[in-house]
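Have a look at this one.
Here the complex is missing one protein chain, while the rest keep their positions.
Every chain is named by a letter (A, B and C) in the order it is written, and numbering of its residues begins at 1.
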Amino acid sequence: MIPVGILGATGMVGQQFIACLANHPWFTVDWLGASERSQGKAFRDAAAWRLAAACPDDIATKIVEPAAPGNAPKLVFSGLDSSVAGEIEAAFAAAGHVVVSNSRNYRMEPTVPLLIPEVNPDHLELLKAQSAATGWKGSIVTNPNCSTVVLAMALAPLRQFGLKTTLVTTLQAISGAGYPGVPSWDILGNVIPYIGSEEDKVESEPRKILGALAGDRIENHPVTISATTTRVPVQNGHTMSVSVGLEHRPTAEAMIAAWNSFRGLPQELGLPTAPAQPIVYRTEPNRPQPLLDVNRDNGMTVTIGRLRECPLFDYKFVALGHNTIRGAAGAAILNAELMHTRGIL
Amino acid sequence: MIPVGILGATGMVGQQFIACLANHPWFTVDWLGASERSQGKAFRDAAAWRLAAACPDDIATKIVEPAAPGNAPKLVFSGLDSSVAGEIEAAFAAAGHVVVSNSRNYRMEPTVPLLIPEVNPDHLELLKAQSAATGWKGSIVTNPNCSTVVLAMALAPLRQFGLKTTLVTTLQAISGAGYPGVPSWDILGNVIPYIGSEEDKVESEPRKILGALAGDRIENHPVTISATTTRVPVQNGHTMSVSVGLEHRPTAEAMIAAWNSFRGLPQELGLPTAPAQPIVYRTEPNRPQPLLDVNRDNGMTVTIGRLRECPLFDYKFVALGHNTIRGAAGAAILNAELMHTRGIL
Amino acid sequence: MIPVGILGATGMVGQQFIACLANHPWFTVDWLGASERSQGKAFRDAAAWRLAAACPDDIATKIVEPAAPGNAPKLVFSGLDSSVAGEIEAAFAAAGHVVVSNSRNYRMEPTVPLLIPEVNPDHLELLKAQSAATGWKGSIVTNPNCSTVVLAMALAPLRQFGLKTTLVTTLQAISGAGYPGVPSWDILGNVIPYIGSEEDKVESEPRKILGALAGDRIENHPVTISATTTRVPVQNGHTMSVSVGLEHRPTAEAMIAAWNSFRGLPQELGLPTAPAQPIVYRTEPNRPQPLLDVNRDNGMTVTIGRLRECPLFDYKFVALGHNTIRGAAGAAILNAELMHTRGIL
Partner (left out) sequence: MIPVGILGATGMVGQQFIACLANHPWFTVDWLGASERSQGKAFRDAAAWRLAAACPDDIATKIVEPAAPGNAPKLVFSGLDSSVAGEIEAAFAAAGHVVVSNSRNYRMEPTVPLLIPEVNPDHLELLKAQSAATGWKGSIVTNPNCSTVVLAMALAPLRQFGLKTTLVTTLQAISGAGYPGVPSWDILGNVIPYIGSEEDKVESEPRKILGALAGDRIENHPVTISATTTRVPVQNGHTMSVSVGLEHRPTAEAMIAAWNSFRGLPQELGLPTAPAQPIVYRTEPNRPQPLLDVNRDNGMTVTIGRLRECPLFDYKFVALGHNTIRGAAGAAILNAELMHTRGIL
């Protein structure tokens, strides 16, 4: 078993890491790091556990350590808040740790892989340039924003059709805002048509993810994206209304086949967290829905439905993914699994 | 006072008509018509009242009549279900009644006005052609679908900029589905990304509403619309993410000024149900929101916010309106008020 | 494998039976019966599947049969609506089937066991009297109302302390109303303080369940129960505020120990659906909660918390259970498992 640490262990993403790593066949949580307020306390005293899945007993009694390199294992998952992730993650990487981060701070750095293992596993090659550029003994690898993952996975199989344009409106779950996150007074029976700085991420991150490795850098994919991001009173699952313009317009059947047949290295390698079928197209007229579809394959599948011709672009459809699993903790764990098979850990 | 009747009085739209007409300065509800099951009963026994505003006492004790012309007043509001509205409304019109209808059946008929009094009051001229085409002694005037009203009002002031294209994703309230409507099991904490036949209406109705009267017919506006309609767990208020393409791209300030300064005949005439300012642009980054904005000016105002440049079209914004007031009962009542001042009643 | 049939297979309880029996080690669903409207259709065409857990493929293609005895297996689970369950279940029992029913029709019949396997397994002895009284070649066994199960399980370990009185207010989930069940317009952001005929059940059923077998009849337990039942916007899980009066007031520690140590025949026999610990007491001040506790042990555990002294009775506490698992389908399946080990099937 490979020991792993969790940075920001007491937060919502940290707790999701712990839940997703319980019973993991390769990784075992060995170290918990958090802010000064939590240090020296048993995890159960430092953190109010907020997930329905119970906190494992061995984690509950583990003492929370300072968020500084030292006795942490080589592989560290980071669920740190972006207000502190920048410095701390760099310190860990400099000290030789492999930081697999869910934070946004380094996602758009030219030498930091912004990874979806099914989509751009070759971007791990950037780590050589990262090492050269930073002098770090370790490294940082990131996963995308929780909305970006869902969108980028839905778009990846469409690159073959000459993907040009994407217009997306998201309906995002409250869990995406962390804890305490959105006050219930603001969202119960309501829609908040704004999520701070989210639209920028959704418009920029997929261009890097879908981009091509060109030596020691990524050449962004030329797709132009326009995003409107909204919050809805849903627990888990970001739903997206998407229109796409394509150079070579396929038939609807070819679109659906491209999604359903999409596989990547995680499936080929049989990575533990990899879903058998990363993208599932549902033919019912009213799917996907968060309540019914979000937990498919333990929350690692993206579900698509409602493919129709778009009077303004080529096609429109609806996509859905689990924002704290495929869009956060599960994404980072799949990254680490891929890195392990590539000999990076 | 002008006596009015309500067709489909026991349903949700019928109840909303009753609530909106309580204390109306011109109209007094004098007649209630509903299906066979309700006939001969006092209204309070025929209908389970479902609104927070109390049912007026005089309505509660009124006997429900058959949904057939006869002793109904000349002016009849129709909240009939579309499965029966076709025949019944035609029978009333043939018998000399003026039917102001919220049903979809006749909206797209070439000689039936699809009216938003602030936007296309001149479309009432179609009634002459209607009379010639049908031989009816009375007439039928309709208001748009609950989503269409909000969208068409937001678009109307943009015609001056050469409105070409509109892409919209709606987040619609449950009240739009009537009663019993959406089962709570389906929508609590969920999104349903599909509303049967709604997208067709949103894509077609605004072209007629925004169109130009050309003698005895309407020349559709050339705007191309692409719509995705979804249901969210909100009580009242349809929210819309909209992108628009314009021939003559104005500044953002000019867009906002066009909305805020938009007035129509209802404002000029001081119609009782007319809001002072039909469209209000909010500058806060996170507005409009159903809970905070839907009841402005008794639910007759459309609220817009979040105007930004769209990387794919010219601008994007968010619009909101009250679906059972501005989008149904209030819309029809404003239609009737306009018709009264035009001498049509 | 023992073949089983499901009466009322297309409804919500029927679907829950199908979901709970997927991968059951003893029972395999072999026959689906439903109303005339569904007969002759493949299940997937007859029923709109409403659960997040997918419908098994072999069920989806199975042809739905008439709800009449004939080629159904001996063991039949019934999720029939009470409006039709009376006649149909009797016909099946008369024809030799063992009907394990979730319907309320026969629960209070003197010779019909109202069973919670952990609480009153000996009540199965009533079947001899049932056979004598009815002449049926088969039999009917019932499980309690979804609220009653939770309450009766919480009260069962308190009988040793001389349980005298119980005052309960329930906060019940929408899934308890079936499908389409509660309209979203009525319950979104609301409380409905009334559930038709529910209070009668909660006040009467536990007296039979907790009662003693006296030869061929049950002597009701003397506890007096007062119930108020309300509906809240929760998906799954009935929460209950309970006060109890006891002849021999124990310490709080003894109360908690009585719950945590409570075991029954299902645990002793290791029945497949039996939870390891039927009642779990949580010490956190704000538990149990539906979202966090309802799925413990696949929804078969009752969770209790907040034990405090009651100024008017002896103690008060909060109890929670999964209303469609422990309170319906899971309850019936556990009944059948017990009956199988007793040689009744």
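Just so we're on the same page, a contact is a pair of C-beta atoms (placed from the backbone, for glycine too) under 8 Å apart; a residue touches a chain by one contact, two chains touch by 3 or more.
Only a predicted model underlies this, so the values are computations on that prediction, with no experimental measurement involved.
Interface note for the absent chain: among C:Thr28, C:Asn190 or C:Asn295, the touching residue is C:Asn190. Remark: the omitted chain is touched by one listed residue; of A:Gly33, A:Pro144, A:Pro157 or A:Pro233 this is A:Pro233. From the options A:Thr142, A:Ser175, A:Ser241 or A:Gln289, the residue with contact to the unseen chain in the full assembly is A:Ser175. Seen from chain A, the chain kept out of the figure touches residues 12, 50, 174-175, 179-189, 233, 235. The set of chain C residues touching the chain not shown comprises 165, 167, 169, 171, 189-194, 203, 224-226, 228, 230, 232-235, 237, 239, 241, 243, 285-292, 305-306, 310-313, 316, 318. Residues of chain B in contact with the chain left out of this view: 51-52, 188-189, 235, 291-293, 295.
Here is the rule we use: only the chains that are shown with their structure count from here on.
At the interface between chain B and chain C, two copies of one sequence, more than half of the residue numbers in use appear on both sides, so the contact is built from largely the same positions. Remark: the per-chain Cα centre closest to the mean position of all protein Cα atoms belongs to A. Inter-chain spacing, taken between the CA centroids of chain A and chain B, is 42 Å. Per-chain CA centroids place chain B at a distance of 47 Å from chain C. Multi-chain contact residues of chain C, defined as those touching 2 or more other chains: 188-189, 235.
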